[in-house]
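What you see is the complex with one protein chain gone and the rest in place.
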Amino acid sequence: MKEKFKLTLCDGPSCIHNQSKEIRAALEAELSQHGLADQVSIHLSGCLGMCKQGPILIVNPGFTMYGKVEVADIPNIVKSHLVEGSPVAEKVIREDHLYNRFFRIFGDVDFFGKQMRITLRNCGIIDPENIDDYLSVRGYEALAKVLTDMKPEDVVAEVKKAGLRGRGGAGFPTGLKWEFTANQESDEKYVICNADEGDPGAFMDRSAIEGDPHTVLEGIIIGGYAIGASKGIVYIRAEYPLAIERLEKAIAAAKEHGFLGDNILGSDFSFDIEIRLGAGAFVCGEETALIHSIEGSRGMPRPRPPYPSVSGLFGKPTLINNVESWANIPVIVLDGGDWFSTIGTETSKGTKVFALAGMVHNTGLVEVPMGTTLREIVYDIGGGIPNDKAFKAIQTGGPSGGCLPAEYLDTEIDYESLAKAGSIMGSGGMIVIDEDACMVGLAKFFIEFTQDESCGKCTPCREGTKRMLEILTRITEGKGKEGDIEKLERLGHMIKNASLCGLGQSAPNPVLSTIKNFREEYEEHIRDKKCSAGQCSALLSYVVNDNCVGCGACKRICPVNAVEGTRKEKHVIDQDKCIRCGQCYDVCKFDAITKA
Amino acid sequence: MADKITIFINDKEYQVDAGQTIMQAADKLGFHIPRLCYHPKLSIEGSCRVCIVEVEGARNYVASCSFPVSDGMKIHTNSQGVRKARRDIIELILDNHPLDCHTCERDGNCELQRLAASVGIRARHFEGEKKCYDKDLSSDAVIRDPNKCILCGRCVRMCSEVQEVHNLTQAHRGFSTVVMPAYNMPMDNSVCTNCGQCINVCPTAAFLEKNYTQELFEKLNDPDIIKVAQFAPSVRAAIGEAFGLAPGRNMEGELVAALRKLGFDYVFDTQFAADLTIMEEGSEFLERVQNGGKLPMITSCSSAWMKCVEQFYPDLLDNISTCKSPMSMQSALTKSYFAQKLGVDPEKILSVAVMCCTAKKYEAARPELEVDGLRSTDIVITTREAAWMIKSAGIDLLNITPEEPDHPLGESSGAGAIFGTTGGVMEAAIRTAYELYTGETLVDIEVEAIRGLKGIKEGKIVMDGQEIRVAVAHGLGNTNQLMETIRKEPDKYHFVEIMGCPGGCVGGGGQPYAQANTIPLDEEALQQRAQALYDLDRGKTIRRSHDNPDVQKLYKEFLQSPLSPVSHKYLHTHYQAKTPKGIVPKETKTGV
Partner (left out) sequence: MTQIAQDKLQELYDFIEDVKQKDYTESYLIAVLHKVQELFGYLPQDVMDDVAERMGIPTAHIWGVATFYHYFNLKPVGKHMVSVCMGTACYVKGADKVLETLKKELGVAVGETTEDKLFTLQEARCLGACGLAPVIMIDDKMYGELDGKGTIDVINQYRKAAK
């Protein structure tokens, strides 16, 4: 019987958490009950990026997108939509209508409206575990094209023409990197896909691999052909079991179909891909550290030159790009570098995926053309700040990046503009910060991260970040001294200028950018021993106000018995006993505790 | 011939060879860029960042130890920005350092101290938490103090790249990084061979020899014991450096006089025992050749090598000569032959060895080297400790009147002198073995093929028509390679000399620290120390061990003949396979 409906269930981690597996089981049961089992097919997709709305179920034809689906909704959806033909309106995700040339399929959802999906073009659309699905969206056509119509140097030329720049952080022109490596004479060369995504708050590589592993593989194979390598390695975080599993399946399927292995598609080109697992070290995102890790050593960077393109893995010329860069390659080959270079700004071409998180309505992955403004991302795509709070800053580039205040909201995103503003593109973490955040605390959070992840090899990063953390800690504890800001700046500039690798060179950015843009907050902490945002617990006091009805909730939860008072009468907090844990504040239902 | 390129250093134009680093080019032009983790014999680490310079057009400062020069490059080694950054980097190192300089053994010859002085740190800005770890005092020879460690990594590279012992690693990471043996195993239970090369390259006091100077001073002041010293060949070739002399001055006479002034009743020369070693080892070799014994025979003078072979090459133990090291022979005779001559109870004798070596401290404690139930070497001090004692006692080594060692264990031939450098034992052995074997005197006694600092040297000599193939290796890394060859081709050589330290004993782990702006274990310095010994050899009328009249007398009066039962009792030993925790450079267990 002809298939009537095609259902797609998001299989991203958030949706799995919210019982997408159980929903699938319920769907199958319900369909067979209605005798629809052979007329409706169920597909799994990678993360759609709309984690806030998950689990998500898409019904085709009709592109109806259901959000926050629960097991209990299934009978109704099956009966009403699939049997009777009328969608269950209250479960459909609807926002302002916006025409989207690329993602018509996602319908009328604002979240996708301003997006342009190249890297993530298949994520959420195809079943990542089914190579036929990938083939149906022109999968491996680019590989066939390069193997039949293009010489390796043509491929390099096409990538150069596209103007693609490294999506892992620094934005080095990808084509040039390919050319350097291609020009090396060597008996063996290597191609590496850097999937050691480690920025806190960034998960685009994981989603790209989980949602569309074949695109990444195809990019890597093409890269191997272009530079004359016969071996590719995907270095991926061990913390990503699902991505690893999908990648393994995809490699096996690609081998079965002759896209990997000896004499690919009947050509002279042979290529193999192997997966290597990381083991929890952020610094391994740095290319020379990553190489050491693949070689089975401590993941510590080494001075460059020589660059990996000359002497990389096992001393051989090595081409390293990150997941997102690789995922762009098949599109560039198929649609041409000329087309690709029409997207974006003067210096930065194509799109960029960001992991939008923090104090914003719609959190998740967004892919936008370079040149989109921060405002568009925060307000049009992200839906603005929840709870009527004011926007305070946006943090881009993770622990290597900076915090930009409201005056930068109209910055058109590209590598140069973000750097000029005092941040970086980085791998694409984007955290929206509202008025409740303390910028000193945030800077401390990032330094804590880089300090913890410092490999310990070079002095500035190993010792310097530790001292910066100590200074920031004392500032947030009300023990800051005059001159501390200057010390932070002095250390920060030295660490930036003198560290061995990119991790150290960018580690001070969150501190330096918050000092630049929010200096008064630092001064307030140091001089007035005050944290206006109310985040630095050592600088806070909790006081019971007149809203108190004497319910006793605060008294019961206080771990140090600092709350006193008789039932149904106003309570009092003993400031000497109080350890400022904030539990009374959280538990009070009457807004009767003031944080000051 | 390398291409010439133009570079600018501090706005001055220079023509330099292409293909070198900024530091190399600057060194030749007389700009000494401060440095810490750099060592020419070790791989480039680029970690301390002390050697940063500013290169116009570069985004960041670059490490001059690793960054290559290019045509037209404009380099600033001393701009205000670089000076400030370098100052702050060194302060950051100090901030995580105990700063107990005046109670530290390296006070006065610490590279960190010198660096701090050279960049002018006069105020501290960033003090905070300091590392706090236990000292590892478990070993008799090498002690480890992680609190003094500044993580330059030179010891780790020395231990793995040059010595290939692989005992040390950096463990953990970031601010918590610590240099340690596997599992933080105590040094005495680790694969450490006690070679002491980590001490030689350590810029601070993170590695030190176990110091016995206080104990020795105490004993020297005891009127009831007879204090006997011996000193190794290479001590005389290096101790002058601790007093500011250039490498290569032979201080034999001054050292003898100074040791007497320190309170020693008798000062003997380990070179005497070196001659004796040749008699025994040469005879042992000839016996193996003539009676189909295990070949190649491998020398056993180097204490670090002895521990190395016991733990890594137990399958080759039968190849090792049973001769004790010269130090242990000398001590054994001191407490037997010499005690008898004096007519005193050997227990009344304090036998002290001044050695270029830290591993000798470990060797001295080996129970199998006891003679008649007595430890034969009571105390071993290094060249460095001896220099300190001499200074501490207020003895002016440089202006002292030279004196001669005592008889009957002080006379030596030129062959005994060259024991202190790589190839010397073999050369000395050839001089004697040739004569013992053929009955003729070898005329051309300087064997050039086995001199110099090449890692593995080969030579051959024809004795009565039989070709004897010899090989010499110095440094345990080179030794590893040679042992692999021997495992694969057991017939390739007949006689092999091994010295555990690079350059042989002249490069021993107990030798004086490098002076300001010089490099630890600099090859040129090693060669000059060796040259002092070769000059000493040439200056002697007796250049063959068997011609040493005191040696001849000793055999007549006490030992009877080489390899006699008496000789065996006092001069030979045995070995035992060891399996400490934390095995293993390559394939070590294959032979077991």
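Read from first to last, the chains carry the letters A and B; within each, the first residue is number 1.
Assume a residue touches a chain if its C-beta (ideal position, glycine included) is under 8 Å from a C-beta of that chain, and two chains touch if they have at least 3 such contacts.
Every value quoted in this text rests on a predicted model; they were computed, and no experiment measured them.
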Check your understanding: Out of A:S32, A:N76, A:S270 or A:S297, which is the one that touches the chain we can't see?
Key -> A:S297
**Study point:** Which of A:Y66, A:W178 or A:Y240 contacts the chain that the document leaves out
**Key:** A:Y240
Practice item. Can you work out which residue in A:P200, A:P306, A:G383 or A:G478 touches the chain that's missing from view? Key: A:P200
Point to revise | Full-complex contact with the absent chain, from A:K4, A:H17, A:K151 or A:R527 | key: A:H17
Review point. What residue numbers in chain A mark contact with the hidden partner chain?
Key: 13-14, 16-17, 50-52, 54, 198-203, 206-207, 238-241, 276-282, 293-300, 314, 355, 357-359, 363-364, 395, 398, 429, 431, 433, 437, 445-446, 449, 455, 559, 581-583, 586
Point to revise | Those residues of chain B which, in the complete complex, touch the missing chain | key: 160, 166-173, 180-183, 191, 581-587, 589
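One rule holds for everything that comes next: only the chains that are shown with their structure count from here on.
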Check your understanding: Counting in whole Å, what is the centre-to-centre distance of chain A and chain B, each centre being its mean C-alpha position?
Key -> 54
Study note, to complete from the structure: chain A partner, complex, touching residues on chain B are 44-50, 52, 60-61, 63, 65-68, 81, 84-85, 88-89, 92-93, 95-96, 125-126, 128-129, 151, 170, 172-177
Check your understanding: What part of chain A is in contact with chain B in the complex they form?
Key -> 281, 298, 302-303, 305, 451-460, 462-464, 466-467, 470, 487, 490-491, 494, 496-500, 505
